[in-house]
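Partial view: only certain chains, each at its native spot in the assembly.
Chain lettering (A, B and C) follows the sequence in which the chains are written, and residue indices restart at 1 in each chain.
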Amino acid sequence: MAEKLLKMEGISKAFPGVQALSNVLFDLNKGEVHALLGENGAGKSTLMKILTGIYQRDSGTIIYQGNEIEIADTKEAQQLGISIIHQELNLARDLTVAQNIFIGREPKSGFRLFLNEKELNLMTQELFDRLNIRLNPGELVEDLSVAKQQMVEIAKALSFESKILIMDEPTAALTDSEIDSLFTIIRNLRSDGVGIIYISHRMEELKRIADRATVMRDGTYIGTVNMREITIDQIISMMVGRQIYQNQRPEIKNRRIEKVLEVKSLNRGSTIKDVSFDLHQGEILGFAGLMGAGRTEVARAIFGADPLESGDIYIRGKKVRVKEPLDAVNNGIGYLSEDRKQFGLMLEMDIKANIAIASMNGFVQTGWLNKLNINKQASKMVDALKIKTPSIHQLVKNLSGGNQQKVVIGKWLTRDSDILIFDEPTRGIDIGAKDEIYKLLNELAAQGKSIIMISSELPEILRMSHRVIVMCEGRITGELINDEKISQELIMTLATKRIG
Amino acid sequence: METQGPQLIPNDKKKIHLKSNAIQQFLAFGSLIILIIFFSIASPNFFQFNNIIGILLSTSVIGILALGATFIIITSGIDLSVGTVMTLCSVMTGVFITSMGLPIIVGVLGGILTGATAGAIAGIAIAKFRIPPFIATLAMMMIAKGLALVISGAAPIYFTSYEAFTEIAMGSIIPGIEIPNAILIFFGMAVIGGIILNKTIIGRFTFAIGSNEEATRLSGVNVNKWKIIIYSIAGIFTGIGGIVMAARLNSAQPALGQGYELEAIAAVVIGGTSLSGGKGTILGTVIGALIMSVLTNGLRILSVPQEWQTVVVGAVILFAVYTDVIRNKKAN
Amino acid sequence: ACSSDQSNTDNDSGGSKDGKPYIAIISKGFQHQFWQAVKQGAEQAAKEFDVEITFEGPESESQVDKQMEMLRAALDKNPDAIGFAALDSQAALSLLQEASDNKIPVIAFDSGVESEIPLATAATDSRAAAALAADKMAELIGEEGEVAVVAHDQVSQTGIDRRDGFVNQIKEKYPNITIVDIQYGGGDHLKSTDAAKAIMQAYPNLKGIFGTNEGSAIGVVNAVSEVNRNDLVVIGFDSGKQQIDAIKNGLMTGAITQNPVGIGYETVKAAVDAINGKEVQKNIDTGFFYYDKDNIDDEEIAAVIYE
């Protein structure tokens, strides 16, 4: 029988208005990968934050290596050998990669008074070599893409050589090849006897990596299963309490040929190179590519979030100047960013304010707010998108990641934009909510809205897009109709097709 | 409905939300009441009609400045220029009325316009030229200070030949009760400020920008424009403050004003508005300003030596903000 | 060129570009009316004697170090003479020594410098002036009762001298008068107003208030008029339009005025004499005067008050 590393029993935790956890059970063996599963807001992150000393539990016991323990703060968790890769990025952007990884554990020289930067970079390089990560230890984190930052987080957590390693959606920002190398790392750690808690909404990963899985729903414990003895569909129904369908192709038929958006020869520094494409009415146009391919940059440029160097944008045949997001929004474009906390939400404000913010002209009469209409619209969106919240007056910061994402979607639906750019719309979103969002995208397309969907999940691209554009290093390297001839392999080939 | 949501503790969030806001004002209001009771016990001369009017009158200028500063601080900005811009506005009003011989009402509007212009310039520096508010308004503080001296020739401008002018602050439009207009202007501006902040699109964007400026911009809001508008509105408050000041002193004093900005900011913060933006109320600011002037007046009535007054005010600021911090922590 | 060997009688080698002798005047302030009046007198003399002057002072009378920097910069301009109103004479000694070493004559004004370096001092005896205010106050309230002081500064020389000059005189000569309170309004009209009102509120039997400079005095006048305590005896210091008006319309009983225009004038005049190698009078007492409704239009008074 495997050696027990950790046992959490009867864990409960309440936040104002929300019982986030009630009487939850969890255990972990040495040398296993134990998946922790559940829909958005199920309480996964909260449970892990209790284990790492960020939150204090209201009740329950934690037994670690046979002893009952209290974990007062993150430092104590680290000393116990418990480390975590958080769901949100947690890096000091002005420091270098190496400085971030060994923060608080800096090597010193000269009577332990001075920092030894050389040693620090060497240590980091060694760590990277060991993990097969290719990053420059001396690079500033702020110059890294989201995906690379995630790799830094992973490397940092691994550098502790902990007994328990928690990964809260480590792959959300990663592409398939990076996920592969992460899995190699995880398997090595497992054989070294590390216990790994693995949180992910990507069901296809579970069979590859997890030994056991614990499922939570609405803050309660549902059950723990052995991965070899269960199908993904069974897990999903444990998670959501109902059956979910997956893996089907979009219907191509209701797509019209009318060009809604034409983008011609966009250029911006080294990140966007001569990008041209069309978007048709009622179409979902998938954007595939590896990390840093430039998809987000293209989306932001079209939306006016960043200035362009050259290129033209036509909407319904008319040339438009998009200098600011305001211009884009006025031209019927909506943008759902890949980093909702930083760019999508006013976390300290409530749901209704966030839903109304892009449509304020519709909610004012000569400057006065029409609060009644705002409330009505917010309630409508909360119902339509099934946002889990006590009320429309809840502050957005108190919602789970997935529900926050739905609030952003609600914002653009309220604005009724014709062209919607969804950048990683299901990142960090659970399977149930994902399915709702897919349905929603299809409905929107059927209503005649035109959608650009940037996604790093190829199954999602294949499931949703009518057409697929593939990018690599700032260029479009392929444009494909999503029919029988298309495959993940073909897309990957184009995504790595470097030109010059 | 299905039972998919997290288990909700059955209560109406809206009520809680309102309550928490109410608690904040209750706390500040509570401190104010405690101070008043304390001083009333300590000196029989404190709680008397005349003195209460005196306190309100001494709150009016700083209070009006603080109302404008509330907007700025909610956007997560700061305005260090209110003190000297206020002075510049009084001087301009003086020039309009006494040197240029314009009607009083035109002079008053000119003074207010001066404030709005200074606010707009600071707003443009901040929004368009991306100069941090602290620096933009620090520079504006110096520029306004210099200009007030240049324009006035470093001499006070007297309104003595314009009897009606001083009535703006010291007259009493309510017949029978002798409440100086300055006090009414302060409370009137508070009501107007409250309405702008809570009922109009300007207020909504004030909060939105303070909460997450980039997300607001990416929602298609012309953040630059709104910031300039918000700084201009704060400038209008400053201009009105300057006019009340001039009317009360019956003169524009070009060397006054510096230091008032910190008092205004202190009032705003004691009133529970967060310097990190996104949160704040007008009522809180009114209470915060009153706390400051009750304290000053009370300590003076008790003849506490000046140097100790300073120490006590510092300590009270610490204490007031600390209770606010605790309350916020509890609310979370 | 560096001019440490510059002769103090050579008018042509000074810092001024057009050959006129140049006198740098470092005052205690520049924003106050009082200092503007000093400046006016200095400019008058400059015109009369055909010399060039500059006039500057720190923003507040606590900024001893800023004044040192101004003096430092003035020295570097190689002036033919320096006029200096020391905020703190001790702190300025080394720079004054430098001036003396470079044979730049120094004329002190407004208050004295405890040193032999200044060739002349054109100043008001602030303690005596405040004592006169005390005598007038005593006289007007019948030598008994409560009085208070609204002072402009707790630390500056004039602030201390006027407060203490008043307080000591009362204590020594008028045993039946008590000084119940001293508050400081920083010379800020508004703050002085509120301070004076608080005093009146705290001491309902108060008979008089002394305001130690223009801002303080006007503050007291404002306070008296805001709460309708026309019975109070208000004695002010300095002049300015509002004090003159207040005296004329009875809100203020009277005030002490110095002769700031005279101070400025005498300073420059003494400097010119020194430059020309003439003997200068060591102590130039520019005097102070009590003025009230009755004598405000007298020639002697009208000459020293300023609007």
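Following the convention adopted for this analysis, contacts are C-beta pairs under 8 Å (C-beta built on N, C-alpha and C of every residue); 3 or more make two chains touch, one makes a residue touch a chain.
Just so we're clear, the structure is a prediction, and the values are computed from it rather than from any experiment.
In terms of the labels on screen, the copy numbers for the complete complex are A x1, B x2, C x1.
Methods note: only the chains that are shown with their structure count from here on.
Once CA atoms are averaged chain by chain and compared with the all-protein CA average, the nearest chain turns out to be B.
Counting C-beta pairs in contact, the chain pair with the largest number is A-B. Farthest chain from subunit B (centres taken as the mean of C-alpha atoms): A.
Centres computed as Cα averages put subunit A at a distance of 42 Å from subunit B. The distance from the centre of subunit A to the centre of subunit C, each centre being the mean of the chain's C-alpha atoms, comes to 71 Å. Here the CA centre of subunit B is 35 Å from the CA centre of subunit C. Interface residues of subunit C, counted against subunit B in their complex, comprise 30-33, 36, 154, 180-181, 183-184, 188-190, 193-195, 197-199, 201-204, 215, 218, 222, 226-227, 240-242, 245. Within the complex formed with subunit A, the subunit B residues making contact are 3-9, 11-14, 16-17, 199-205, 207-208, 211-212, 214-222, 278-279, 331-332.
Those residues of subunit A whose C-beta lies close enough to touch subunit B in the complex are 14, 16-20, 22, 39, 41, 43, 218-219, 241, 303, 305, 324-326, 328-330, 335, 337, 342-350, 353, 357-358, 360, 364, 367-369, 386, 388-391, 393-394, 411, 415.
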